[in-house]
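Only one protein chain is missing from this complex, and each of the others stays in its spot.
After this line comes subunit A, so read on.
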Amino acid sequence: MKLLRGIQLMFIRNMRQTLRSPIFVFVSLFQPLLYLFLFMPLLNGLGGVPGLPAGKTVQIFIPGLLVMMALFGSAFVGFNLIDDIRSGVIERFLVTPVNRSAILLGRVLRDAVVLLTQCVLITLVAIPLGLSVNVGGFLLSLVLYAMVSITMASMSYSFALIYRIEDPLAPTLNTITLPLSLLSGIMLPLALAPLWLQDLAKANPFSYAVNASRALFAGSFHSVDIIKGFVIVFLLMSVVFWWSLNSLRKLEE
């Protein structure tokens, strides 16, 4: 069985599942919309503080918000894998000749597509609020969000494969996701943070994703932030995906 064909089959299977209840794709848009309408106005009042030029809060906030959507939106996909483990579907796939990595790739690609749809919608909503979009930069940033999404989804699947029950999954994922988003300068620019906090944020790979996202939206393609963000997220994604694949191999033991 060719890898690509396997990925295609698994992607279609998972996508069909998602499309059967498309409502959830929209329900998970609710939170970013709340941030957009109930939190961003607070930032407008802050305009002028370091890292948040007056009148440009939308331009700073949205690229960060999109990264946050990628972080949180894909972090909890492990729950639907637990269902599939319990019902024996994963086991059934594992005895077919389909490539092991296709089983997971088909899922994380679905997760990435769902996330990107949401990112596009939120961006469209933000344009009337004053967001200016550099089309080339935006398209590139979508690649970045897809990688963040795949990283988080793979992590979520790894824990699902290790625990195989729901109870410990949510606390584990929350414990990881919350500091990741707090330490990435999404809500407020890290320039406002005390030095020690800024240093801590440097250890968070996703803070580089946020920087890259902002640079891309601004269209500053010469910024090193972009390269840094892509390289770091790509490496992280590879490691975490490899980990999830390894967890799948150990499923039966």
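Keep in mind that, in the parts below, a contact is a pair of C-beta atoms (placed from the backbone, for glycine too) under 8 Å apart; a residue touches a chain by one contact, two chains touch by 3 or more; residues count from 1.
Methods note: contacts and distances are computed from a predicted model.
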item: Listed names "ATP-binding cassette domain-containing protein", "Reductase C-terminal", "Sulfur oxidation protein" or "Cytochrome c domain-containing protein", matching UniProt entry of the absent chain; value: "ATP-binding cassette domain-containing protein"
item: Option from A:Thr96, A:Ser132 or A:Asn246 whose C-beta touches the chain left out; value: A:Thr96
item: Chain not shown: contacting residue from A:Gly88, A:Pro171 or A:Pro194; value: A:Gly88
item: For subunit A, the residues touching the chain missing from this view; value: 1, 5-6, 9, 13, 16-17, 20, 84, 87-89, 91-98, 252-253
